[in-house]
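Excluded from the complex is one protein chain; the other protein chains are retained at their positions.
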Amino acid sequence: MTAITQTLTNGQRAGSGPKPLAEMLLQYAGWLLLSLLPLVLVWNKPYWVNIVAYSYLFAGLAAAWNIIGGFGGQFSLGHGVFFAIGAYAVARLYLDLGLTPWLAIYPAAGLASMVAVLISWPTFRLRGPFFAIATMAINEACFAVANYADRLTGGPRGILIPFRASVANMIFIERWKYAVLTFGFMSLVVLLTVVLRRSRLGHYLLALREDEDTARAAGIDVLKVKLIGMAISAALTGAGGGIFAMYVRVIDPPTLFALPDIGVKFALISLIGGIGTIMGPVVGALLIVPVENFLRGTLGGMVPGGHLIVLGIVLLCAALFLKRGLVGAFTAVLRRYWHGKAP
Amino acid sequence: METFLNILISGILLGGIYSLVSIGLNLIFGVVRIVNFAQGEFVMLAMYATYFCTMHLGINPYLAALLVASLMFVFGLAVQRAVLQPLQTEPMMQIFATFGLLILLENSMLAVTRGEAFSLSGAYSSVVINLFGLKASGVRVVVFIAATAIAAALMLFLQRTMPGKAIRAVIQDRQAARLMGINVERAYLLTFALGTALAGIAGALLAPIYTLSPYIGGNFILAAFAVVVLGGLGSVPGAYIGGLIVGLIESFSGYYVDPALKQAIWFVIFVAVLIIKPSGLMGQVGAEEVGLREQS
Partner (left out) sequence: MTGEPFLSVESAVRRFEGLIAVDTVSFAVARGEIVSMIGPNGAGKTTMFNLITGQLSLSDGIIIFRGEQIGALPPHVRAKRGIGRTFQIAKPLIALTTRENVMVGAFLHTSSYAVAYEMASEVLAEVGLETRAEVPAGELTLSERRRLEIARALALAPKMILLDEVMAGLNATEVTKVIELIQRLNGRGLTFLVIEHNLKVVRAVSRRVIVLDHGAKIAEGTATDVLSDPMVIKAYLGKRADERAACRR
């Protein structure tokens, strides 16, 4: 097997025992370093640096979604809620308590995680599409609550974080520093999914995605596994939300809860990149975020909602023709090629 | 007392609207086991189509309803064939696809209308009916009557006619239905198209009530889901009664709590039903089982 197929088949060598985790992490670190290339190419163009920074952030967020949505097969449209909780929590902790965002991210992630477990516990009784609907309803409900609870969230106007640049504040003058930050976030989440994929939890999530009855017969406590997966996914999403808050410094309900921009975007990026793959979210984000920005700039100006029309078409076509995503399709082609070449 | 009665009437009439919108969705859920996120957009399309017929072609909106329903029926056939049939065995892709359809339709209408708001002004919207001494909007009463009539007609169709019985068989057990010689694929096609046509009728009748906006579909879809879960998958009387209950709850909570918390209320209903009685009031199949059964 070549090195590439080794990577793509999750590190199992035929007959010679399991590949050490360290080796796998190193391999994916290599891929991640490769994804720094776009940043390097545009480093002196702030407009593009901004887009690359966003791409990294959304790659990390999509990878977080992928844990429960891709590996676990639980299609959540409500991750915007965890994103928003992270954003609001970090903003509030920073503004009201003067806590540095580098630390505030942790309680924010924890809060998002707890809320996730709370609302998932009844909704995980639902299978497939109904779970998706419930999470969509949660998103809408939280949107309404965020507008309502203005003492906490600033209501419809939202929260404005004043620009006071310093590393401790996680506010930077130079855009490329944000890009490094979001790259770090993305790398962390991706490497975490590598560890997860190999772990018992990862195998259990994949098992229950395929067939819950089979999973139960194999001794898997399906609800508990789903909740743990969701907790991890939500925590990471909340952390990403916190970073987002310090990046854009203006957070309001429409920005945080808009499904096509946030909740669905995580899922879409994972779909295009490859649901349940590890690098899929990265590939997806590096493709979609720049393209969407471009479309929003050109089409959105000419035709209101134009870029979203394209988004809708992409979603439809991807669902119909690109189920495995780019990484998934690439892996399949490689495997077939390798099989053909082997004696 | 009078306030209470007003809220009650308002709730019942609102319930009629929800019932009308949800009946089609419920049928689709129960038979095709597909969650059609775009159902609200179908209603929206029908509303605009009715507006067009009325304002630009001069057709009576209630006659336009028949025309629009027929067009939506054909549209439904197309969508089922092109999008849903290929994805029959892939529930997650169905979600993506119908959600993509939602975004596509919503924003296409936005592009076409350029954000301009329309409303079907005129004679119909301003009619007020006197109901036991209380005032009620005429067009809403029409919706209520229509919802009741359609529910009744649909129930008759399902109970008495052959295609109706075939559909009921598929709702209960599609493998068994197939073994009995029922063409399940055709049942799917018919049901989806029928559900879309029902959305069309709903849209046509609701056009005089609401101000048209491309985003109005999103308004209905969540309430419709709550209604379907409450009433029970595949149950027409369930959808009807569920709609009334949701309408009443929304009306009362809107007055006594806060109208802005509408979505939160729907979600609470949704979750409460799932915890207490997952199969809904009258459903044969619980929402939690969708996705468990083989899709083929």
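Residue numbering begins at 1 within each chain, and the chains themselves are lettered A and B in the order written.
One rule holds for everything that comes next: a contact is a pair of C-beta atoms (placed from the backbone, for glycine too) under 8 Å apart; a residue touches a chain by one contact, two chains touch by 3 or more.
Just so it is clear, the structure is predicted and the values come from calculations on it, not from any experiment.
Just so you know, the chain we are not showing touches A across the whole complex. Within the set A:R175, A:R209, A:K265 or A:H307, the residue that contacts the chain not displayed is A:R209. Listed for chain A, the residues touching the missing chain in the whole complex are 9-10, 12, 14-15, 17-18, 21, 198-200, 203-204, 206-207, 209-211, 213-222, 276.
The rule is simple: only the chains that are shown with their structure count from here on.
Chain centres here are Cα averages; for chain A and chain B they lie 33 Å apart. Chain contact summary for the complex, chain A toward chain B: residues 73, 75, 77, 122-123, 125-130, 132-134, 136-138, 140-141, 143-145, 147-148, 212, 260, 264, 267-268, 271, 275, 303-306, 308-309, 311-320, 323.
For chain B in complex with chain A, the residues that touch the partner chain are 34-35, 37, 83, 86-87, 90-97, 99-108, 110-111, 114-115, 214, 222, 225-226, 229, 258, 260-264, 266-267, 270-271, 274-275, 278, 287-292.
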